[in-house]
Structure formats: structure tokens, C-alpha cells
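Heads up, one of the protein chains got dropped from this complex, but the rest are sitting where they should.
Chain nomenclature is as follows: A and B, assigned in order of appearance, with residue numbering initiated at 1 for each chain independently.
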Amino acid sequence: MNRNPQLNKQGELQHLLTTEGLPISILRHILDTAESFAGVTEREVKKIPLLRGKSVFNLFFEPSTRTRTTFEIAAKRLSADVINLNIAVSAQSKGETLLDTVNNLSAMHADMFVVRHAQSGAAHMIASHVRPDIHVINAGDGRHAHPTQALLDMFTIRRYKQDFHNLRVAIVGDILHSRVARSQIHALTTLGVPEVRVIAPKTILPSKVERLGVHVYHDMAQGLKDIDVLIMLRLQNERMVGASLPSSEEYFKYYGLTQEKLAMAKPDAIVMHPGPMNRGVEIDSAVADGKQSVILPQVTFGIAVRMAVMSILAGN
Amino acid sequence: MNRNPQLNKQGELQHLLTTEGLPISILRHILDTAESFAGVTEREVKKIPLLRGKSVFNLFFEPSTRTRTTFEIAAKRLSADVINLNIAVSAQSKGETLLDTVNNLSAMHADMFVVRHAQSGAAHMIASHVRPDIHVINAGDGRHAHPTQALLDMFTIRRYKQDFHNLRVAIVGDILHSRVARSQIHALTTLGVPEVRVIAPKTILPSKVERLGVHVYHDMAQGLKDIDVLIMLRLQNERMVGASLPSSEEYFKYYGLTQEKLAMAKPDAIVMHPGPMNRGVEIDSAVADGKQSVILPQVTFGIAVRMAVMSILAGN
Partner (left out) sequence: MNRNPQLNKQGELQHLLTTEGLPISILRHILDTAESFAGVTEREVKKIPLLRGKSVFNLFFEPSTRTRTTFEIAAKRLSADVINLNIAVSAQSKGETLLDTVNNLSAMHADMFVVRHAQSGAAHMIASHVRPDIHVINAGDGRHAHPTQALLDMFTIRRYKQDFHNLRVAIVGDILHSRVARSQIHALTTLGVPEVRVIAPKTILPSKVERLGVHVYHDMAQGLKDIDVLIMLRLQNERMVGASLPSSEEYFKYYGLTQEKLAMAKPDAIVMHPGPMNRGVEIDSAVADGKQSVILPQVTFGIAVRMAVMSILAGN
């Protein structure tokens, strides 16, 4: 029985919805394919005709210029036609159901949907209703998953650290509200990282987070010891209100990544951040722009990884 | 004398503004051309170089993601460059006149304008002022006309019923505010449909609607008898307020299309809707998703019909 809604009957990638339960062979196939595309973005002419004549719909029910842009660039470099739909402001407000909207767009002979939605499970729901020749990519759903972000993070780690099997990775910050963290943890675990740590105050950690296979730390000094890879999460200002956190200054004091705190990790540790950064809240500018930061390479690799996902899906 | 602003001196289509007064030969030419494009959208590579190097401007003075998207897809499949302009939020707010806006865009060597505007007659006005090498397509103007929607509906009817000459067609709902209904009635009449009925409460019927050549019914049981094609119109919630209609529940009870009411039509009747649907208001989900519904094929055919209109205009 095929219980994984992301795979077709041959066990190939049909949709990319989450890194949870994704076989290691598919994870590696995406990373290897992305390697071959990483060169394309540095060539003089950056176009490849792999998706020529295909229509990629960016369905953003939640605004995100940055993520939408990376998918748009990736699709255009594969020569696809890209249709940007900011659904929040149109059909939905006319009372149409999400499923009717998607069915209508499918009927226009879409080939791929890139979906961003504030509700967890939205991309899954869409994937389970589209025609079999349409592919769905989850570009972030609620607090649930953001698989292409996690994949570009894995690509970045592999580029700088080669092997996953001897790494200690720490994810620092608002794990509770982060779909990025969830997707990273699943990918890291599948790829064989022996020790994944989460470092945060209790108020922004999910209850029973240990079940995901991570080690919990509330103190940076302890949590950063012997760490090879640091992933800093964005702290959204709206979380600061009320009981969860006292103030951004207080947060920075205990959990903000400074050169001093970074010195507690291994000397060759790399620093990652999914962006957009709050400088002076979760990360100090000296670190963000410092030698150990790979934050901008992450963005560059994100194009290659999204090209890889799209081209693999289009071939299955 | 050339009194039809849509035709050039040779009697060819210069602009598509309304189905009213459009010769049957041109209607048929559009439908036949659309047949040839219907295959394109199902091919592996969906691009045709017919409009390569042409610039299609989507001028949407009224937002409509769905309609804008179908035109954008159609134009891109013809290899045109598409420029999306949401005019509501920019130049118009700077006090520029509609004509100055259009003259400026014309000066940028536009080849085609797809115009959506809340005011009836806007597309006509623009068509009467542009340079002779620019083509205007009305994508909906006020309560006046929405010709490409009517044409895709004709295409759908022809696909499922082959011949127009022995059909009874019923349009159900808010005829008063519907540019779609007006354009459908003109197209159906020209194509030789012998009996077109409108079914609605008096409050949402235009006065003297019979002059358009339709038969008026206020009762679904009578109106649906012997019907081959049912076209359900969207009931906009804002019409419900005040005197016109008591409530959406009440409306659904008398005019909402259920399986029971559908059974009053011919057993092989098809059900159409221009979308977006209000499920449970003008149409029941069992009908919308039922065997007689051709609502999603309408959307698919809409791409081919818009490709046909654009390619015919570009050739004239």
C-alpha cells in the first residue's frame, strides 16, 4: 500500500509536501540533481529548456516575496511559463472554496502548483485532489512544513561539511512556530546526522519535542559545545508579546548569536539562517556578515535546489 | 458604412468587444479556430510561436485573478510577452484620465489590450481611440458584456450538443447584473438556438428582457422542462441585501439547482456555470460535481477560445 502521498506507485516523487517520511534515496537524488544545476546559475546564459511549455502556478495564499521569487527564478531558468497568483486578494474573497479555486486552475492545464498557505495541511489537501499529471510543491504551510527550505539547508551543509554522519547540528530559536525547523529535523535525521540539538527557552519549544529525535537545551553555552552547524531561526516580533518572551533585548542577551557565543561551537562551525534576519535579535551583525556565515550561499543554493525539485517532478 | 466598431473595413474582427451584432461567420470562425487550439493545451509542449514578439497588456481596472490568469496563459502559450497592469492602484489614482493611460501604453508599442473595467462601455471607448494596429479584447465591462466568456460557453455547448439548431437553453439567476448573461443571449440567438429562456425572480430580471428574444420564467419547474443546456449564474452576496432578495437560503430553495430540480430538465441536459460558484446558493454541490456538470471543461475550453480570439485578431 502506498501510504506516502508524495510518492507515485513506482515510489517516485509525485509531490514535494514535507521532508517527513521522504526516503533517503529521494533526498539524495534531489541534492545530487541540485549539484548539477548549481553550475547553471553561474553560466553566462542561465536557461535550460527542461520545462519549456510547462505552466508553473505560484499559488500564494500568504504573501512572501522572497520565496515566491526563488521559485519564479528557478522555473524561468527551466524555461517554464510562470503564473503568479496572489489568491488572498481575489477569488477566495468572492467566497469560492480552496478546492474550487484549485480545480479551476487545474482545468487550465497547469503542470505544477507551488503552494504557500497559512493553514497546515493545505498543500497536502491540494495534492490529494489534483489530476495525476499535476505536481504540487509545498512552499510553506502553517507551522507544518517548508521542505524546499530544509532541502537547500541540507545542500548547504553537504557543500561545507561533505558528510552528514559525523555532524552535530544545533537549531536555535523559535522551534514552536517554525515549519522550517520541523522540516530540517526530519531531513537531518533521515540523512544520518547523529546528533540534532534544539536550543530555546521553554516557551517557544513544542511540548515533547524530544520525540522528533532531538536533544533539548535551554542554555547556549551547553548547547553549542562541539557543534559543527548552527541554524539560527527568525524570531517573529509578534511572538514577543505577552507571556512567551520578555523582550527582544532579553532574548538577544541569552539566545542571540554573537561572536562570543559562536566561539563556544567548533572553530570551523558554519552559521545558517533561513531569512529574513532580525539583526540584533536572534543574530548579531558581526556573525551574520562574518567568516563562518553561509547565509547568502544558502540563498544561491536555493535556486538550484528548487530547479532540481521541479525538474525531478516534471520527469515523474 | 461600417457601423460595427469590432470589424475592420474588410469585415474582419479588429476588436472583440461584445457578442452583440457579431456575424455568425465570425462566431463560427472563432469556435473552429479554438477547436484547433484545444489540442495544443493537451500536448507535452504547449507553446506555439504565433504571437512571438507581440506584447499583450492585461489592463485590469477591476481585479479578477481568474480571468486575468486565463488570458495570461493563453497569451503565453502563443509566445506573446504579457504585461499585467493592475491600474486601480496606480496611474488612475494619480489623476490621469483613462484615455491618457491607454495612449501612454499604446505609445509603448502594445499589440493587444485585454481590458476589464467596472464601467460599461470602457472597452469600446478604448477601442475607438487606439491606433489601428492595436487590438482590444473586452474581458468584462460593467453590466454590459463579457464576450470571451460567452464564446467559451458556446464552444462548450457545441462540444456536448454538436448542433445549436435544436436546443432549448435556460439561463438561471441574476440576469439583471450579469454581463455574462447578456453576451450569452446574443451569441445563442445568432448561432440559431431556437429557444432561450431566462429563469429568475422579477427583482433580478431587467425590465423588458423579452426584447432580447428570450422567454421569461419565474418558476424552475416550468422553466426547466425540456431543457438541453442549463446555465447557472453566480448570485453575488451584495445583491442579497435590501429589497431584491430575501436571503440566500430562500433563494436556494426556489432557484438553487439541486438534483431534484435538475431532473425536471432533459435527462442528458448539461449544467454550466461561469464561476466562481457559490455552492449552496445558486447550485448544490451534488450538481456542481455531478455527472451532468461541464463546469470544469468550460474552464479548459476557455484557454483555447482565448488563444483563438488572440490569434485571429493578431492576423487581421
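Observations on the structure shown:
Convention: a residue touches a chain if its C-beta (ideal position, glycine included) is under 8 Å from a C-beta of that chain, and two chains touch if they have at least 3 such contacts.
As the structure is a prediction and not an experimental result, all values here were calculated from the model.
Annotation: of A:Asn8, A:Ser36, A:Thr69 or A:Gln259, A:Thr69 touches the absent chain (contact as defined above).
Check B:Asn103, B:Thr189 or B:Ser248 against the missing chain and you find that the one touching it is B:Asn103.
Touching residues on chain A toward the chain that is not drawn are 41-47, 63-66, 69-70, 72-73, 76-77, 237, 275-279, 296-297, 299-300, 302-303. On the side of chain B, touch with the chain left out of the figure occurs at residues 52-55, 81, 83, 85-87, 89-91, 94-97, 100-101, 103-109.
Criterion: only the chains that are shown with their structure count from here on.
Here the C-alpha atoms of chain A line up with those of chain B after a rotation of 120°, rounded in steps of 5. Note: centroid distance chain A to chain B, computed from Cα atoms, is 41 Å.
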